[in-house]
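What follows is part of the complex, with its chains left where they were.
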Amino acid sequence: MRKVVTFGETMMRLTTCHHRRFGQSTTYESAFAGGESNVASALAKWAVPVVHVTRLPKSDLGDAVVDGFKSLGIDTRFIQRGGRRLGLFFVEKGVSIRAGKVIYDRADSAFATLSPADFDWPAILEGSSWLHFTGISPAISENAARACLEAAQTANRMRLTVSMDVAYRSNLWQWGKRPAEVVPELVKHCTVIVCSPHDTAELFGIYPRPDEDPFRSVCRQLMGQFPALTTIITTERGQQSASHNTLRGKCWQGGRLLVTDTTDIPNIVDRIGGGDAFMAGFIYASLAAKDTLSALRFGVAASALKHTIDGDLPLASVEEIETIMNGDTSGRLTR
Amino acid sequence: MRKVVTFGETMMRLTTCHHRRFGQSTTYESAFAGGESNVASALAKWAVPVVHVTRLPKSDLGDAVVDGFKSLGIDTRFIQRGGRRLGLFFVEKGVSIRAGKVIYDRADSAFATLSPADFDWPAILEGSSWLHFTGISPAISENAARACLEAAQTANRMRLTVSMDVAYRSNLWQWGKRPAEVVPELVKHCTVIVCSPHDTAELFGIYPRPDEDPFRSVCRQLMGQFPALTTIITTERGQQSASHNTLRGKCWQGGRLLVTDTTDIPNIVDRIGGGDAFMAGFIYASLAAKDTLSALRFGVAASALKHTIDGDLPLASVEEIETIMNGDTSGRLTR
């Protein structure tokens, strides 16, 4: 398969142990995580050549993140080193009827204070077929937004597939501009986006029409507005409790709405990173020349299986995901 | 809000790790716990001024309990220090179809051997609006029973609300008298009690009438017998398994039966302390001038949420409880 490039912040994730609340925990499990490098990690695990581009501080903590990438086989050559601190987030996992909580601590991180000129996008993207980033990066700082734009423009010019998970998080946008001033400019260069009908009002001023399926409705409007766009995907999550969700995927492509079956996910171990596993699965299966519905189904299966795995990364094989995708969620013991 | 005073034994709780059985575990998690201080802890967490009264040994273990109270903001000035040992209990949490087990080790504890004369109730209760204790204390020793009576009488005289969770545990009553000789004398001074129809025969010689809802039936008889009593509350627990319960609250007040909706609690983390969270929730909402049904619903929500939290204490905020109370048990991730 041809190379995929991902761009975005990777943080240290500090999770309380044994379902403890923040006020109870005296130990934290540490791992590295970030929307875009989660995608890179999954693709690398599935043997796709992948380059992750980010900025990390010159410190033992930054080194540990890079070593983690290397262990997965991610190409780390284009990672910038510098800045004052590693972005962090603290996680209290949800369970039963109790909601999970995430406390972000990414202000002034190495990534937030990156310098766009340090990234030589033509060199980075050389030989690649796909660029992926998310709407979190442009939310973090003006420089990060600028870097995304340059990456997307270059990739578009070099005829890569460009995907963006628009992932709107209102409380991240602190640097001055509103998302609607920034995100549409980025989507202009995208071929594929992940976008739910809940986000389009704030990001694009697009509202679902009352008489139409909301996803279909916003997709039709988005397609009208962004001619480069060919594919919009999303997941619909049913939440019976923090320990029990359901998931299905939807895709709008070529004027057609594709919908997967619903996967039931009981006894969830860790749902963070589920969206990234979906994106990674969709990219993998697309690169593997599956049809779009199969790619969507592979993405949903990858995401569902991620919910059973500790940490942000969907550390499962293609075969394991295909088992889920083919409807075998029986968890039968393999000897 | 005005001050609440709680009185009862606080113990060290030693719980096996990772669902291990007693015979398997070589490590125990320790925490402090006790029916009445669980209520105090919850109220303190919710910013109600609260005084907990108990007796603890002069030892590093006793100190650790006091420090724990302080960390929650509980007023510890009236705690007596002395006696030979800290009461303990060992817990093997239930899971799936396997029942949890509790081994009490509270014989001759500092609390069981307290001296009633050491507690200056008028001084302790000065400026308070509510006294709470449980039926466990009078079961432990004659002295403890006497102290409860003196506390209740004084509180009643000082026109506080007096609540008692009658919590009948047959195997605790070893000091000579039968519960029916002691408990009614205490309830005489109570305004609010927690009482289920299963307990009234043994405690009061009251039996539900066969042709009536059992809770309503015993409440009507109790009200007749105890004129000071205005409110009787209880929870009904459905037990699908040790990991999956349901809960609803009932209240008899002013000749009316109030019943909450049923809350489903899947994937239970730790159910011990659930009853205390219910009581605490009811006290909190009553002090916050909610109507009785709202107080009952808040109590049920606090109890349900407690089941998702490790340890006896319902370490959740008022907002989190209100989310559950308003029916959102989806456990949606908060970023």
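Order of writing sets the chain letters: A and B. Residues in each chain are counted from 1.
Criterion: a contact is a pair of C-beta atoms (placed from the backbone, for glycine too) under 8 Å apart; a residue touches a chain by one contact, two chains touch by 3 or more.
Keep in mind the model is a prediction, meaning the values are calculated, not measured.
Identical protein chains form the entire complex, numbering 6 copies in the structure file, with 2 of these shown.
Operating definition for what follows: only the chains that are shown with their structure count from here on.
Rounded to whole angstrom, the centroid-to-centroid distance between chain A and chain B, based on C-alpha atoms, equals 45 Å. Of all the residues in chain B, the ones that touch chain A in their complex are 263-269, 304-305, 307-311, 315-316, 320, 323-324, 329-335. Every residue of chain A that touches chain B in the complex is listed here, in rising order: 18-21, 23-24, 94-102, 104, 169, 171, 239-244, 267, 271-272.
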